[in-house]
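Could you have a look at this structure, given as C-alpha cells, before my questions?
Here the complex is missing a single protein chain, while all its other protein chains stay put.
Naming follows writing order (A and B), and every chain is counted from residue 1.
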Amino acid sequence: MAVVDAGAPALADQPMAPRRRGWARGLEIVVPATVLGILAVACFLGPLVLPIPDPIGGNVLESYLPSFSPGHLLGTDPNGNDILARILHGGQSSLTVALAVNLLGLLVGGTLGALSGFAGGITDTVIMRLLDVLIAFPSLVLTLAVAQSLGPSQTNTILALAFFSVPAFARVSRAATLRLRELPFMAAAGLCGTPVRRVLLRHVAPNIAPQLITFAMLGMGIVIVIEGALSFLGLGIPPPAPSWGNMIAQGQQSLSATPMLVVWPSVALFVTVLAFNLLGESLRARWSRQ
Amino acid sequence: MSIDRAGNDVLVTDPESATRSLLEVTDLRVYFASARQRVHAVNGLSYRLQAGRMLAIVGESGSGKSVSARALLGLLPHTAQVSGSVRFDGTELVGLPEREMRRRRGADIAMVFQDPARSLNPTMRIGTQITEAVRAHSDLDRNAARDRAVELLRLVRLAAPQRRFFEYPHQLSGGMRQRVMIAIALAASPRLLVADEATTALDVTTQAQIMELLLELQQRLGMAVIMITHDLGLAASYAQDVIVMYAGRAVEYAQASTLFTRVRMPYTRALLGALPQLEREPHTLLPVIPGQPPDLSALPAGCPFRPRCDAASDDCATAPPFAEHEPGHWWACWHPAEETSQDGASR
Partner (left out) sequence: MTAVVDEGPPASLAARLVASPSLRLIGKRLLTAVPILLGVSVLSFWVLNLIPGNAAQQLLGAEATPEQVRALELRLGLDEPAVSRYLSWLGGALTGDLGASLVSDQPVTELLWSHLAVSGELVLLAFLISLGLAIPVALLAAYKPNSLFDRISMIVSISGLSVANYVLALLLVLVFAVQLAMFPAIGFVPLGESVGDNLRSLALPASAIAFPLFCFYTRFLRGDLVDQLQGEDYIVTARAKGIGPWQVLLRHAFRNSTFGLITVVGLNLGTLIGATVITEQIFALPGLGQLMLQAINSRDFVVVQACVVVFAVVAVGANLLADLLYAVLDPRIRYGSR
C-alpha cells in the first residue's frame, strides 16, 4: 500500500512555494526554457558558426592552458584540446542521448503503461510484474555489463539506458491511466461504444500527456547525469570523443593542480540539469493547477 | 435582547452582565486578498449574543456565515484581513495578539466543524485528541486529563466511553465522530460554542440526535451557542434568535418566532417560500429564487439582493441600513413585506 506508487524517480514530487504573481509564474517556465534553448543552440550550432577549434586532435604543447588564454576561452585539457569546444561537443552527445532515451521511454513506456492500465486484469498484472523485475534490477549493473561486453558507444548507451527508462515511464503512465479510468467521462466513452484505439488516442493520451512530459523533463536531467556517470567510469562515450562525464573523470586526475578541468564541465552539467528540473517543476505546477 | 419570549424582563442576578452581552459583533468585515482581486466575504455584520442563548446564523453558500464564525476565533488563513469589532465579555478580539487568542480558543469560545471525518486526525486516538484539548487549558496530568476526557465522552452520550477512548476516528460512525468533536469543544468549558454546519454532513436521524444533544448541553451548561446553517428548518426548530445573512451582511435579525411568522425581508421570504411543503398542490413548481448569488469580488453598490428581488426599485441603488425597525426585529430593506407571511415555516 505504498503511497508513492507512480514509480517516479527521486526527483518527481511535491510543489514548491504556493501562489505567486501571474507574471512570475510565466517567468518560471520561460527562463529555464530559454536557457535550455540557448544551450541547445550553442552546442549544436555553435561549433559550426563560431570560430571554435576542434574538440580533438589538439597540440600537446598547448596543454593545461588556464582559462581566458588567447584563443582558448576556457583553457585546454591535458592533450591540448580546447575545453570550450569539448564542452559544446560533449553537450551534443549528452543532449542527444538524453533526448533519445526519454523519447523512447515516453513513447514505448508511456504506451505500454497506458495499455496495461487501461486493459486491467491479467494483462495488467503480468506486465506490471515484468516491469517490477526490471525496476528492481540494479540498472547500473546492466548498463555496465552491456558497455563492458558490447563496447562503449553512444548507441549502446542509449539502448542500455532506455532499458530502464521504459519501465519508469510505464509506471507513471499506468498510474495516470488508472486515475483517469475512474473518471465518469471514461465510462461515458465506453458506453457510447467508442472503439478502444479511439479512446486511447483521443481521451487517454491528451490527459496523461502532461504528467508524462513533466516526468520526461525530470528524466532528461537524470539521464544526463547517468550518462555522465557512465562516461566517468569509462563505459559511456569513449574518449577521445568528449562527454561531460569523461571530461570530469579526466580532470579528476589533476584535481588539486588544475581544478578548472573539472569545474567547467561540472558547471555545464549543473546548469543543464537545473534548467530541466526547474522547467519540469514549473510545468507540473502549471498543469496540476488546471 | 434581554427580554424573554413573553416580552417580560428577565430576572438577572448580576445587573451589569445583563446589559453587557457575552458577544458583541460590530461592523465585522473580512476580505481575502489575492494577487488579482479582493473577495469580500463579510461586509459589515453586527449582532449581540447574550449568555446562554442560541443564535442561528442562516444563509446560503457564500453568504459569509462560516467566515464570520472563524473570524471570531481568528482561524482564518493569512490572506484574510479582518476589521471591525468583536467583543467577547468586554475584551476586543480583533487584532488580539496570537498568544492571547490561543488562550481564549477552546477555553472561552469553541468550535465544532462540519465534516467530522476530516476534522479529526485519522492517526490519533480520539481520547488523545480530547485530552490534548483538556491539557491545553489546564494543568491536569495525563491521568486526570484522561478521566476528564472519559467524562466528556459520557456527557455527549457516547456509549462505552472507556473503550472509545482508545479507538481511532475511522472506527466510529459519523454521528459518533461528531459527538467526539463536541466533546473536544467542551473540554475547557467554553462559554460560547459555535457549531459551523455541524449537522450538514450527517443523515437526518443523526442530525436530530446531535441537535437534541446540543440543546441539552446548552441548557445544562448554560452555554451560548451560535448555530451556523443553511437549513431554515433546523434554525426554526432549535434556535432562539436568528440572523439571516446575504452577501456577507446581515439582512434580517429577530427571535425565531418573530422571524418566521412576521417575515420582512424579501430574501427571507423567498427562502421560506422555496422550502418544499406538504400543503402545496402536487406538481407545482418550487418557487426558486431567480439569479445567482453575487460575485463577492465585485460587489455592486446598494442592496446586494437587488438583482434577484421582485420588490426592488430605484431606491435600492442605495444600500438600506440594517436597523431595528420594530422592537427586537432588525432588517435592511427599503421594501419590507407588510403582511404577515402565511406560509412561514414555523413548526
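To be clear about the criterion, a contact is a pair of C-beta atoms (placed from the backbone, for glycine too) under 8 Å apart; a residue touches a chain by one contact, two chains touch by 3 or more.
Note that this is a predicted model, so its numbers are computed, not measured.
Touch with the chain omitted from the figure is made, among A:L48, A:L61, A:V141 or A:C192, by A:V141.
Considering the full assembly, B:A107 is the residue among B:A51, B:V94 or B:A107 that touches the omitted chain. The chain that is not drawn here is touched, among residues A:G75, A:G90, A:G228 or A:P242, by A:G228.
Mapped onto subunit B, the interface with the missing chain covers residues 73, 75, 77, 102-107, 110-111, 113, 115, 118-125, 132-133, 136-137, 163, 167-168, 170-173, 181, 184-185, 187-188. For subunit A, the residues touching the absent chain in the complete assembly are 1-4, 9-11, 13-18, 129-130, 132-142, 144-146, 148-149, 221, 225-226, 228-229, 232-233, 248, 252, 255-256, 259, 262, 266, 269-270, 273-274, 277-278, 281.
We adopt the following convention: only the chains that are shown with their structure count from here on.
Annotation: 55 Å between the Cα-based centres of subunit A and subunit B.
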